[in-house]
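Note that one protein chain of the assembly has been removed; the remaining protein chains are unaltered in position.
As written, the chains take the letters A and B, and residue 1 is the first residue of each chain.
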Amino acid sequence: MTDQLVFMLQLIITGIAVGGVYSLMALGFVLIYKASSVVNFGPGELVLFGAYVSWATILHMRFPLYVALPLTLVIAIALGLVIERGVLRPLIGQPIISVIMVTFGVASVIRGFLNMTWGSDTRPFPVLFSPEPFHLGPVPVSPVHLWSFVVVMALLAAFSVFFRFSLTGMAMRATADNQQVALSLGVSVKRVFALSWCIATVVSALGGIILGSVRGGVDFSLADLGLKVFPVVILGGLDSVPGAIIGGVLIGVLENLSGGYLDPIMGGGVKEVAPFVALVIILMLRPYGLFGKVEIERV
Amino acid sequence: MNCAYHPRTLFLLAGLLVASLGVVRAEAQPTIKLGNLVDLTGPTSDQGKDIAQGRTDAVQYFNERGGINGKKIELVSVEYGFQPPRAVAAYKKFVEDDKVLLVLGYGTPDTEALRPYISKDKMPYVSGSYSGHLTDPRQTPYNFPGGIDYTSQIRIFLNYVKETWTDTSRKPRVAFIFADNAYGRAPIEAGRQYAKEIGVDLVDEEVIPTVLTDATSQLLTMKKKDPDFAYINTNTQWVPVVLKDSYKLGLKVKYMVNNYGIDERTPKLAVEAAEGVMGIQDVAYWGENVPGMKTLMEFHQKHHPNDTHASPYMRGWLWVIMTVEAIKRAGPSPTGESVKKALESLKDFDTWGLTPPFTYTSEDHRPTNRARLVMIKDGKIVQMREVSVERDMKWIGK
Partner (left out) sequence: MKCGGFRVSYRGDERIFDTAAPIVVLAMLFVVLALVPRFGGTYWLDVLNRIGIAIIGALGLNILVGYTGQISIGHAAFLAVGAYSTAILEAKAGLPFYLAIPGAALLTSLFGLVFGIPSLRLKGLYLAIATLAAHFITTYVIVHWESMTNGVLGFNVAPATLFGRPLDSDARIFYLIFALVVPAALFTKNLFRTRVGRAFIAIRDRDVAAGVMGVSLFKYKLLAFVISSFYAGVAGGLMAHHSRILFPDAFTLLVAIDYLAMIIIGGMGSILGSIFGAVFMILLPEVLKLTATSLTGVYPQAFGLIASTRDVVFGLAVIFFLMYEPQGLARIWGRVKSYWTLWPYSY
């Protein structure tokens, strides 16, 4: 294989691997939006929460893995319930700007709370996966990235089945479609909202665990990744689960390709801004993304 | 009308708030005020915390022994999150409101940005920034970097490359990986020139964001140019990311990291990716066998035995030690100018063994040209040998 081709392949595969993590975060976002039309502008902080709590349970309190991981997820569920019940429930029906701002507020509180409790040092993350890369042809891939991709795919399958065939899943879809009608048919909309937030926090916590493993440490910059969710969900469609997955991978690849090819020309930083340029282009051409529902009003 | 709370309660609360603001600092006897800038929440906060603790502890230590010439030292501290605008605001406050005698500065972006004001205000400024741009008294007479400057460090790296290169068929190839801010960029231009001078091939430069999550694409680009050595100029929080990504990609590059990029925690964070990585050590590590370490450890034992400390803590002490000495030498009524001259009178000053002896002169604000080369072996930092560069006046201020 020629050098150029190998270079491009490496970028693409790394992009897919990194994109897997983006997909996880986007999944959390989409689930909330799908069920309750609430936009969470603090996805990064949810991921951060998951990363710190898992770090705390594994390294700080030294629980064995099979206790610590489920414990983290349980705590994440609790967080989801608190947010939904305490903050979002009273705001049902308020204009969207209020909902957006309240999620910023929640994100701020989570961040401040984590900082107060555990400080902002970088904490080494427990090693859950072997660091030895294995090779996909000429391209080295670290097991962490592979596992995150596997987890994401598994979740995609699980959620597709869940939404299509299970009663609760259908209830969630019904609520997303039309709350009034769902209510009239006996769906407990309150329960659906709570459930959607809990799933979102759990998924974000998983994302946090994976991100922590990828980086080898947890610190507050993890939250900055959260904003990358937006290009992903716009590309994939705000309410589409497969869209979140595919969007995540595509954005990851786009990032790496633009980083690899454009950074040397433009002096760095293109990698970070490329997803947002893509976002603007998509919004202009096809705002619902690849799989989203066509429902945006135009002027 | 649905009133969820009574307006009178509001007034009461407002009154309490105003009253609490009236908790005025009591008028105290004259103290020596030092401005103190730290980052406790930003991209260098892992070091900032230790530095802040070190400074506070050192000040407390000296105050317990009567302060300087009988006056107690007072630290006026501002946390600025490594955001230059907040540093500028804090500096204004230090100069105009608190009327500090000297500022213990912190980061390169803000220290470099404040240069014109520091010179105009004649404010001695001891900085955590070791940027080469602060070392020329003709341009920045009041800036005193608190350690071996970054330009000297990059020269140490390039000298090392030249010395250990045995292949006579070609020149050694190096790359620079640096953070996208004034700190990361500080020594790069000088590095370029010096590499050319001594016959080392600079084949690639990679810019990484200040807050780094993934360096893969930059490293892949660097890999194309196939450097033998690479110099990393960013902070301890982000170096492990570069190292891990490099490890994952199987790169065979030998890395050297600057003093702020490597410390006792790096092996734990980067684990196997850190093996064989070299670094420049400017200050003693925690527990190292130097004369001053005993004092620091006793203090730590007495006041906060449960904390852990890494080398930034030592730096905090170091800068206070040299500041105290200079102010002492400036006499009973120190001014900005007299303290500056006192700092420049420090010759072979013993910093309790925490660093090689410091010498500032009125022509050269580089405190030292010596450092130690370290390497990470078996998960620990191992000291290899002492290195030094010539105090070549050509590189002053660059």
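Brief remarks on what is shown
Convention: a contact is a pair of C-beta atoms (placed from the backbone, for glycine too) under 8 Å apart; a residue touches a chain by one contact, two chains touch by 3 or more.
Bear in mind that the values here come from a model prediction, so they are computed numbers and not experimental data.
Shown chains touched by the hidden one, complex as a whole: A, B. Looking at B:Gly54, B:Pro109, B:Pro227 or B:Gly336, the residue that reaches the missing chain in the full complex is B:Pro109.
Residues 39, 87, 90-91, 94-98, 100-102, 104-116, 119-120, 227, 230-231, 234, 238, 266-270, 272-273, 276-277, 279-280, 283-284, 287, 296-299 of chain A touch the missing chain (whole complex, contact as defined above). The chain not displayed touches chain B at residues 1, 3-4, 7, 10-11, 17, 20-21, 23, 25, 40-41, 49, 52, 56, 77, 79, 81, 83-85, 88-89, 92-93, 96-97, 109, 112-114, 116, 180-182, 185.
Just so it is clear, only the chains that are shown with their structure count from here on.
Put simply, the C-alpha centre of chain A and that of chain B have 36 angstrom between them.
Across the complex, chain B meets chain A through its residues 40-41, 43, 45-46, 49, 180, 206-209, 211-214, 216-218, 220-221, 224, 236-237, 240-241, 244, 247-250, 265, 268-273. Residue ranges on chain A touching chain B, taken from their complex, read 3, 7, 10-11, 14, 18, 115, 119-122, 124, 127, 131, 133, 140-142, 215-217, 219-222, 224-225, 255-256, 259-260, 263-264, 267-269, 271-272.
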